[in-house]
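Of the protein chains in this complex, all but one are displayed in their positions.
Naming follows writing order (A and B), and every chain is counted from residue 1.
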Amino acid sequence: MNAPLLDVRGIGKRFGGVHAVRDLSFRLEQGEILALLGPNGAGKTTAFNMIAGFFRPDGGEILFRGRDIARLRPWDICKAGIARTFQLSKPFADLTVVENLMVGGFARSSDTAAIRERAEEIADFLGMGRQADTEVQHLTAFDRRKLELGRALSTRPVLLLMDEVVAGATPAEGQEMVALVRRIRDRGITILIVEHVMKVVMALSERVIVMESGRLIADGAPKDVVSRPEVLKAYFGEQYAAARA
Amino acid sequence: MDPLILSFALVNGLLIGGVYGGVALGLSLIFGVMRVVNFAHGSLLMLALYAAFWLQALAGIDPYASVVVTVPLLFAVGFLIQSVVIAPLIRRESALVVEPLSALLLTAGVYLVIDNLALMAFGPDVRSASSGLALAPLMLGPIPVNMQRLIAFLAAILAAVSLSLWLRSTRMGRAIRATAQNRDAAALSGIDVPLVYAVTFGIGAALLGLFGSLLATFIPITPQVGLSFGIRSFIVVVLGGIGSIPGSIVGGLVIGVFEALASQFVPATSAAILSLGLFVLILLVRPSGLMGRA
Partner (left out) sequence: MTAHPNRLHESAARLPAGRPRRAAAGGVSPAGLLALALIGLAALALPLVADSYLLHSCIVVLFFAYMATAWNFVCGYVGQLSIGHAMFAGVGGYATVLLFTGLGLSPWLGLPVGGLLAAALSVVVGYPTFRLRGPYFALTTIAFAEMIRIWVENTESVLGIPVNGAAGLTVPLAGESLAALQFNGKAPYYYLIVALLAGALAATWALERSKLGFYLKAIRGDRDAAESLGISPARYQLVALAISAFMTGIGGGFYAQFFRYVNAERLIGVDLSIDMALMSIIGGQGTVFGPLLGAVLLAPLAEITRGTLGGSFLGLHLVVYGIILMLAVLYLPKGLIAPLRAVLARLARRGGAR
């Protein structure tokens, strides 16, 4: 078996007295969609931000294509081939859609014309071609989320980290988003999503890992994982798990 | 270095430092409650100084007695600045946090208008007021203590204590603290936020009315006197912690003592450079989270 694309080895993070993530290890294979699940406060977002370079782990290694990236800054992580989205979308409000999609392109090239062309392609891919020259502050919340995804793609990532795919979306929008993520994976991009909407996890991911109180408590296929007692306990409490058992 | 001179410098530094703290109280209060850096803070002090001066020059009112005029006058000025100049910005950005830079620019506009109107009206001449109370220096052992400064120092402590008590125990005080914590939640629970802001700004300015009258007895009055006090107040507030009333006094004492002692070892101008350097250093070594709350 080849080395995994991403190999997280024993990372941890403390904030003051709170141990947000302890000794977390998991692997992500090329071409996979892996979902990271867990109740609120389980440490998902902290782990996510450590991989993306926004937090520096207290210990452990994060091997990406065999290279330790655990202490790199966000912009170097981006250049290494990892892109991210934010839970609350953070568009550049006074730029147009295409301009938003151009910024990331400069990480790979200096040819402004080629970058603009690619940004227009991404806008089409998102189904936002008509809004290409609209200032982002005039977009709907869902279009901003799609743009956030497109902006991450503009850096030509190998691995895409997504913090909550469908937050705040209607069911129809959620479906559109799920389809979009699938198409991104079909282009050969590996994806790690942090998500708590079960339906999305079931529809998208081949494999799920679950965190609780900073630790990994389960790893496996979505259907198997969600029926395990320790996962049910983490999500619904002791009594629910006992009743099901 | 002569220990007597040094202790004299120390006492003077403490006295003037307390005054710096008192002058900075309003800036800290306004920033803490509204997240507005009032660039015109020093200009309001300058207005109060001139008010005290003209009350004496034209009506013969002693600077210490003029407090009864300058305090309400400056309250009115502050109330007006908030409700006429800054309130529209807060209304426009009601959905968002007030952008601190826009507020800074607005109050920079107020600074330009007030300082230059004063320059046009009063001319660049240096003026001074003096109290009819003949106050001999108090002797603290061998060290003479300037009474005008001591009075201003005690007033600063008193003002800080009263402001704390008032914020804690009155209805309006509690409304101000609630609004500082969370403007939207305060509005939802029936607090008249625009009024609270105007009163906050008014009180911040009224404190300067008090110190204008007290300082008029011992500092030279010019139209440009405000900016240096304004900048020093920023230093004090950053040092003592934004929105903290005891912090403001403590920060003032530190700056006052620092300047007084530094000027014993280096020329006064170098001491001014050093205190600006201290300001930069404090801003830089404290994590960027100073504004992180926004």
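Note that contacts are C-beta pairs under 8 Å (C-beta built on N, C-alpha and C of every residue); 3 or more make two chains touch, one makes a residue touch a chain.
Predicted model, so just to flag it, every value in this text is computed and none were measured.
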| item | value |
| --- | --- |
| Residue touching the undisplayed chain, where the options are B:4, B:112, B:157 or B:185 | B:112 |
| Residue in contact with the excluded chain [from A:93, A:141, A:202 or A:221] | A:93 |
| Touching the absent chain when the full complex is considered, from A:102, A:139 or A:217 | A:102 |
| Of A:71, A:138 or A:183, the residue in touch with the unshown chain | A:183 |
| Residue numbers in chain B that touch the chain omitted from display | 37, 85, 88-89, 92, 100-102, 104-106, 108-113, 115-117, 119-120, 124, 223, 227, 231, 234, 238, 267, 269-270, 272-273, 276-277, 279-280, 283-284, 288, 290-291, 294 |
| Footprint left on chain A by the chain that the document does not show | 52-54, 73-75, 78-79, 81, 83-84, 86, 90-95, 99, 102-104, 106-107, 110, 112-113, 116, 118, 120-122, 124-125, 127, 129-130, 132-133, 151-156, 158, 183-184, 186-189 |
